[in-house]
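Below is a structure I'd like to ask you about.
Of the protein chains in this complex, all but one are displayed in their positions.
Presenting subunit A:
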């Protein structure tokens, strides 16, 4: 293979994509950087809307607000040295072309080096009533606040098994929401067991978590630990979430909005379309793309950040830098940087995430307990009972793509992003097979819906 000549292409301007771009720019390249959003930042470090800017210190804390302002100014400068394409949706990859829709118009970008760094979203387990208006993901609750300067409700319950619970709750509390309850469904014993490993792998990140807990206590946010989520109640929208406390007591927490999440789920569709192989991670109990230690996943393909392996913001940035170094080496270029040190750091932070995952455990056991009438796939309105019936039927499938074909679960607009995890567990629990053998939903283009007329204005085909 001859040396790459085209500008490197980076999908996703979150911490990983931006760090990769910075390293490439430093080496004298002008990468193409694109993001679905109008502004850089990604999800965890999503920029505040103009309406939120006057409250930046209140929202982020003074020290972090200053740091953020400095970082964003650097990012803005970086963007001027990239071929920056905001508002660009990458919907497919075929051979050496990235297919995008930018401002409603189709375009096709040829590449010989591609970094996919499209992040992660909340991992969801279906719950009776979870499709009622007023139910959000934890990430969605953060977007509402950061981008739309709005709370998801006036009486909010944040629930699940996720470290994001505490961050999202602290952000809502800082902006003045009084009526806020955190229901942490993870077991305190699990957290105690995982704590030592977490302290050892990333003491700084662990300390941040403790500070958040202390802050929530100080702000008087009610926190319920070790409870189980039973259902979301409401006629036309959320009116309460019913939980079972660790001592067995059932309580309906009155609220007008609920935010749910059970850790993170990597966005792997683009990587898969680009040819990455996925492997099952038994600790995180989920599928991740295979890469080398620098994030390389193919001749022309690199992966970084949470879409490669859950690791958080700092690991994302460092993995973006590592990928950039590997891309440069493949071009016969180098920049002075200590790749070995970066590798150790990324590894350490990802180990931290793995330990955190054993504290905030993915509640796989809940799939077996889901009432039959629970909607699993909200796009296509497929119920748990329908999926069970399909799996149990004679000549029925015990592989999730076949379950999808027969029940339509995962066939809709979201392409299984929201239901895929429940579907895997439900297929496994119904068939009695281990979850890794029932497979995962295969990626199919377009990874997001694209308007038919986008093709009309395109050329260069």
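What to note about this one:
The rule is short, and it goes like this: contacts are C-beta pairs under 8 Å (C-beta built on N, C-alpha and C of every residue); 3 or more make two chains touch, one makes a residue touch a chain; residues count from 1.
As a convention for this text, contacts and distances are computed from a predicted model.
For the chain of the complex excluded from view, the name given in UniProt is "FAD-binding oxidoreductase" [choices: "STAS domain-containing protein", "FAD-binding oxidoreductase", "Type-4 uracil-DNA glycosylase" or "Leucine/isoleucine/valine transporter permease subunit"].
Of the candidate positions A:57, A:281 or A:399, contact with the unshown chain belongs to A:399.
The chain that is not drawn here is touched, among residues A:304, A:342 or A:454, by A:454.
Touching the chain that is not shown, out of A:97, A:110 or A:341: A:97 (per the contact rule at the top).
Interface residues of subunit A with the unshown chain, by the touch rule above, are 92, 94, 97, 99, 106, 108, 393-397, 399, 402, 405-406, 411-413, 415, 444-446, 449-456, 458, 461.
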